[in-house]
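The structure's right below; bear with me while I get my questions together.
A protein chain is absent from this complex, but the other protein chains hold their places.
The block that comes next holds chain A.
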Amino acid sequence: MPLLTFFGSLIFRGNVIRGGAFAICNISLSLILSFILFMQVWNGPAIHEQFSWFTIGSWELQVGVLLNNLSVLMLLLVSGIALLVNIYSTKYMQGDPYIRRYWAYLGLFCFSMLGLVIVDNLLLIYMFWELVGFSSYLLIGFWFTRSTAVRANKKAFIMNRLGDLGFLIGIMILFSQFQTLDVTRLFGADGLVKAAVVSGGSWIGSAGSMPAEWLTTAGIVFFLAAVAKSAQFPLHTWLPDAMEGPTSVSSLIHAATMVAAGVFLIARVYPLFDDTVLLVIASIGAFTAFMAATIALTQNDIKRILAYSTISQLGFMMLAMGVGASGSALFHLVTHAFFKCLLFLAAGAIIHEMAHLKEKSGKDFDPQDIRNMGGLRKHMPVTFITMAIGSLALVALPLTSGYLSKDAILIQSFEWAEGSAGWHRLIPVSAMITSWLTAFYISRLIFKVFFGEFRLSALTGGHVHEAHAAMRYVLVILSVFCLFPVFSFHPLLFEDAWILQGFPQIDSMTRVNAFHTVVPAAVNLISIALICLCYRWYAATAKAPDYSRSVLFKFSQDQWHIDRFYSSVLVSGTTRFAGLLYWIDRHIVDGLVNTAGALGRRLAAGSRWIDRYVVDGLVNFSGYLAGVVGNFVRHFQTGRLQHYLVTMLIIILTLFIFKYYTAAI
């Protein structure tokens, strides 16, 4: 059965041919299959099937499919949202010249995302992890003629690669320690990670041991992978830029599913984390949530606001993971997937209409800027209502799904802080402040977009109307999933939620009853107060105090200067360093080689000189000498008999005299 799903999702790749209908058929099929699997597996025995993939040396790599509560939940979530987004896209992307590529990329994404959640081996998870990043790269850069889009997808891929690096190092550590990458054998109830002990400063696994620092390192590097994928500080800057992709893609990948993969990974490898790493996770999560919320306060691009809101909510999930409330984190993941997907799709509907308006009127304005909108609730009532429901869920007001999951996180983090040292309390407190900020920025968005007067009516004169039916229905369905009955029959008590009951409860924390009433009350009362304030500022009187000159405002609007820091310091630093190395390569390394060559040539020239003037000189000199002698002797060869006779006479006389006198001596 799981294999069937696997192949079912493999078919997606072929969907280039028939476009939308084929893609929708496939994804519905896989939704149905996921649903059947979900029914089978949820709270029942996990399904685990394996086959041998390849053998390297004497080590056999077994891979297969693992379906437990976590994976079937993700399976259902991914295929469900993917189906809705697919339906939405048929209208949203209509008329795009490259629509076939769009379906193909989307299919590839669904394939890799579904693969990611069901495989049982870290190496395979890594493979799908990268494939997810790759398909996201393709989809962000779908409009590849826009230079901003291309730069954004490069940035997204490279930042994700940094996380992949962490993942790979984590795999290396675990493989070296346990000689297996099987998730169940590593992280199962009686898995190897749990069996491994730290003693005497070294971490002893089943196949080897290494200094205890590597245990922490392993946790940190896996967290790094999650940080990149789930856009946490300091690797969050790719996500807002990724909004260059089509909005349907942003909604599916960059809000509901892919970015949640980081949280999913953390849940998979959870037993690996020691206390240090958990604290790091909680702090980073809380900080990211806070930072992103403050940035979202001042942005004007509707998608950017939602992107920062996503980062902020992912921060909440990380925070929950860090404080040990992994069940709540996953619960929030699910509820967030629905309401954020809804918000994005609704924003997409608005952008779609605004873009049409722009085309029709021929005027130049930014269809994503909320300052250009206003009063849209009269023209797009369905969009307004659904988006309002989504926002309420985001703010976590009672009766919505967000209330259940976010309160679970907040309460549990307070409980966690209660049992820890003093400054740990900063974490739940900052989380609470963040949820107030959330209430502010999302109501600012809603009121600016839907209330007041349409700000461009003078410029364009055109009318905005409701989105197409396919898009509208999707919004309605999603908004149903933002309400409490889907998750829990008790609208106020998160512990009744069925998803939470599917995951191991944490019993280390004592239940502090006071928190269960005080925290939600505090959050909600102040949130409502802030919403009212927003209404007065942005909708009713439309006279918001102007803070845009203050330092904090600028700090927030420039996204804490993080992006600027990266591009001016890190990126140009690396390229400059690369340039320097190339210079060294050309002039020093290669220079040495060329110098050696030149030296060789000099040497050759020198020896040529010596050869010519010394060695050959000697030869020539001897030849010359022979010539001179010959010339001299030639004079005797006159050919006249008389001369010869005289010469002979002289020689004989000389010899005679010589002989005579020698004898005398």
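The definition used in the following text is that a residue touches a chain if its C-beta (ideal position, glycine included) is under 8 Å from a C-beta of that chain, and two chains touch if they have at least 3 such contacts; residues count from 1.
In this text, contacts and distances are computed from a predicted model.
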> Which of "sn-glycerol-3-phosphate-binding periplasmic protein UgpB", "NADH dehydrogenase subunit M", "Chemotaxis protein CheA" or "Probable inorganic carbon transporter subunit DabA" is the UniProt protein name of the chain not shown?
Replying inline: "NADH dehydrogenase subunit M"
> Which listed residue, A:381, A:579 or A:627, touches the chain dropped from view?
Replying inline: A:579
> Of A:145, A:642 or A:662, which residue touches the hidden chain?
Replying inline: A:145
>> For a quick check of understanding: of A:38, A:88 or A:126, which residue touches the chain that isn't displayed?
In response: A:126
> On chain A, what residues meet the omitted chain?
Replying inline: 53-59, 123, 126-128, 130-131, 134, 141, 144-147, 150-151, 154, 157-158, 161-162, 164-165, 168-169, 171-173, 175-177, 207-210, 214, 574-575, 577-579, 581-582, 585, 589-590, 593, 597
